[in-house]
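Excluded from the complex is one protein chain; the other protein chains are retained at their positions.
Here the chain labels run A and B in written order, and each chain numbers its own residues starting at 1.
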Amino acid sequence: MDVGTYVFIEFPAAVQSLDALQAAAYRLIGAATCQIDKTGDRWVCKLTPVSGSKEAPDTAALKTRFLDLVTDENLRQQIAHRTEGVRNVILSLAFGSLAGSSND
Amino acid sequence: MAGFQTVEAFHPAEGTLELLPFRFERIEKSYLVSNMVGDFIRLSGDELERIVELRMRPGDGLYEKAYAAHLIGGVNQKAKRQILAFRLRSRLAFLRETTPLHIFVVTLRCEHSCPYCQVSRQSTDRSRFDMSEETARRALDVAFESPSARIKIEFQGGEPLLNFPLISTIISLAKSKAAAVNKKVDFVIASNLALLDDTILAFCKENDVLLSTSLDGPADLHNKNRPRPGGNSHELATAGIRRAQAVLGPERVGALMTTTEASLDRVEEIVDEYLRLNLDGIFLRPLSPYGFAIKTKAFRKYGAADWLGFYERGLRYVLEINRRGTHFPEFYATLILKRMLTDRPIGYVDLRSPAGIGLGALVYNYDGKVFASDEGRMLAEMGDRTFELGHVTDSYRSLLLSDKLIGLVDASLTQCAPECSDCVFEAHCGADPVYHHATQADPVGIKPLSEFCARQKGVMRLLLDLLENSPQDAAILRRWGGM
Partner (left out) sequence: MGWHVTLSLHGIANFSSGVATSEQSAVVRLRSPVHSMERLPTDFVIVRSREDLQHAVDAKLDGVVIISNDRLEGFPEAAKLSRVISVSQKFEYLSDGDIIGFHPESKRFRTLYRRRSGHNSFLVTDRCDHYCLMCSQPPKDIDDRWILGEIKAALPLIDKETVSLGFTGGEPLLDWREFIGALAICRDELPSTAIHVLSNGRAFVRDEVVAAWVGVRHPNLTVGIPIYAAIDHIHDHVVQARGAFDETVLGVLKLKDKGQRVEIRVVLHALTAPRIVETCKWFARNLPFVDHVALMGLENTGFAIANADELWIDPIEYQSELAHAVDLLVSANMNVSIYNLQRCILDRSVWPYAPRSISDWKNGYIEECDRCIEKDRCGGFFTSGRPRRSRGISPILAS
């Protein structure tokens, strides 16, 4: 729902993590500010385009961009979750034995 | 004779695939992906989704693409994990050579008055802005406490040749210290070459000293950037370059340029000037926002987008020169390509995480103060002592292990910073706590607002585009990466 130069986007709190919303908001810094509130069982994000040009801000593009960013952050969380174990194994293989001698 | 089995007999069993860590960036309709050691691959949205869900089968093409790129592996396989582990170790091996670079600011005096100069100019006859021999000796003590087997001592200023006697003292002291502890030392003098004479050249030849000078382009551009009483900076620089090349050999003379607003539209002329002077390549780098640059607002005169336009034009022009048969690398691309195409260390203190402040370089000021980088020293000239670590009377250990330095390095780690830690380019990037502190008052910086970040991403995207879409240029770029 768009109101003037704001964009509101809602996400069901049951399936959308706050971390991902915050990370997406972080990537928007400079283009828009993002205020995240919780209303009932939903996250409500209010995006305000940063003023800087004389043209009217493209709220539809901003909304699409934010949705894409949130999708990406959700995917990042999924990947991190699925790879955490093997990542730790590889890191310990890489650096865990540095106390011993090595040929390189 | 027993029979042969078809390829299906060698497919991994159901459920034995594992996802390996990787990062991605949405670029229009497709995704740029990098694995745990920074190898790049492009995927469609559908391919990315299928890989994350492990919905691939051997022989479908996606399995092979993902397997070769280390995005997936077999849960019971060992080799791939070992490869990723040792490659990670190689990529961070630069940490073993702590502080290979030591910058000695032997004087602040200078006879030029360049608008972007990050050094506070003092007029030529005030020798209280020269480093003393006592200070130099103590600084050498600190430098030789660095555990690196090979160190580089770089002389800067002002104009360091104004204090040449001290340079020659430092070099001979350094050589005897190096021999005593079995270390190697290299020497560089960063000078405008206006004061070069036969004595200095003979000394440089005898002691294997590299000369590095500034050359911003053709005469009118260079002189506009570097005002000198007499207006002949370019004439003196080019004469100095030729003279130094004749005595030391062309491979011992290098030049660096600084891009100002006036340079932005003239990159081809700048490159041509470097070729005309028989220099072995060009380093296209942007302006830093320090010292006089801030006072004269010169740094604000172009942003990342302008610089990237300049850089792309310059790189394409350089590539054309290479395609015509002249080997002439662009050195910034070369550094990035080494990061992207190999796991070898690049020895460049300004693009690494953990940051190169202190850990990569120490700066000994004329007055004995020790700074974590040369830009950090310039900030101090303007009253900001964030990157001042101590004094030459402190030990190397106490300087490096100071809470101040550890805090700055720790805070700016790209491996942990917001956005950086997920960035598809992180494996080939670096922390620049000095830049972010100077522009955002914070060593990490908010990367969406950072022009450093925008420039880095822009250069890497350009190189990837060339590597993927321009076969002839790609072959040239690969050669640079292997140099």
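Just so it is clear, contacts are C-beta pairs under 8 Å (C-beta built on N, C-alpha and C of every residue); 3 or more make two chains touch, one makes a residue touch a chain.
If you're wondering where the values come from, they're calculated on a predicted model, not measured in any experiment.
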From B:R23, B:R87 or B:R138, residue that would touch the chain that is not displayed: B:R87
Residues of chain B (touch criterion as defined above) contacting the omitted chain: 1-2, 4-7, 9-12, 39, 58-59, 63-64, 67-68, 74, 77-80, 82-83, 86-87, 341-343, 475, 478-479, 481-482
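The definition used in the following text is that only the chains that are shown with their structure count from here on.
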Whole-Å gap separating chain A and chain B, where each centre is the average of the chain's CA atoms: 30
Chain B contact footprint on chain A (complex, rising order): 23, 26-31, 68, 72, 75-76, 78-80, 82-83, 86-87, 89-91, 93-95, 104
Chain B to chain A touching residues, read off their complex: 18-24, 26, 36, 48, 52, 73, 81-82, 84-86, 88-90, 93, 418-419, 422, 446, 448-449
